[in-house]
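Below you'll find the structure, written out as structure tokens, and then a few comments.
What you see is the complex with one protein chain gone and the rest in place.
Up next is chain A:
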Amino acid sequence: MALSNVLEPAVSGFNFENSTRNIVLENGSEEGKIKAPKPMKTGTTIAGVVYKDGVVLGADTRATSEEVVADKMCAKIHYIAPNIYCCGAGTAADTEKTTDMLSSNLTIFSMNSGRNPRVVMAVNILQDMLFRYRGMIGAHLILGGVDCTGSHLYTVGPYGSMDKVPYLAMGSGKLPALGILEDRFKGNMDLEEAKALVSDAIHAGIMSDLGSGNNIDLCVITKEGVDYIRPHRESLYNYKRQAKYKYKPGTTPVLTKTVNQLELVHETVQMMETAGSS
């Protein structure tokens, strides 16, 4: 339906039309203050460690929405490129969409140039994107990958800040995880040691933080390939249902049954000009 008050076509991208309405709703009358719904956060512990042959990334699997656990088996380690993976903490939707877009941009780049992307490229693209929105996109990310220059581990904050370190933890459970990492990290560890270290760091986060929990996922990235271990360690408190809640067919008694046969009255064929026909 053509509207006569639309004078220019809509601009694509973010739409701020409703922000005035939202402010009025939130600061409205004293009795009728309406609170905006809180977005689903990942309330996470994520950690990463650089070892002898590559990078090990780890994450828990709980997503919370205020005080309720929204997802018990959420995947926080996102695919960016065949040699780069990213753990995301913060608002769940923001981390998903940002990493998706980053992955698409890097795929276009690899197709254009025929090379595997480098981890610095991913970090630079993320920094530009997040700084443009001044922290409104709540994505705290840990990027790890192995490229032609070696193995790298970076963290990118929601305002566009970046840090390159050999071991990292982010999320609401980062303090206990960092404690374990600071205690036991050494350079040039081998694979089993690195996996045990990351797994223990995430476990410390799960035990000490309410926003992290359930299982632990690990992702090992080396020059040869990626090993995505999901789950690496399952939680002891697995909620198995006590009984089956499906009803057998025939549980509901049938009272009456009427059948109406539809009669074929008239059949016509109409030829149409379509774009596909020659």
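The rule is simple: a residue touches a chain if its C-beta (ideal position, glycine included) is under 8 Å from a C-beta of that chain, and two chains touch if they have at least 3 such contacts; residues count from 1.
Rule of thumb we're sticking to: contacts and distances are computed from a predicted model.
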item: Protein that the absent chain corresponds to, by UniProt name, given "Proteasome maturation protein", "TXD16 protein", "Translation initiation factor eIF2B subunit gamma" or "SRPRA protein"; value: "Proteasome maturation protein"
item: Sole contact to the chain not displayed, among A:3, A:148, A:236 or A:271; value: A:3
item: Residue among A:23, A:73, A:165 or A:207 that touches the chain left out of view; value: A:23
item: Touching residue (missing chain; options A:51, A:85, A:109 or A:185); value: A:109
item: Hidden-chain contact residue, picked from the options A:134, A:186 or A:223; value: A:134
item: Contacts of chain A with the absent chain, listed as residue ranges; value: 1-16, 19-20, 23, 26-27, 97, 101, 104-105, 108-109, 112, 129, 132-134, 136
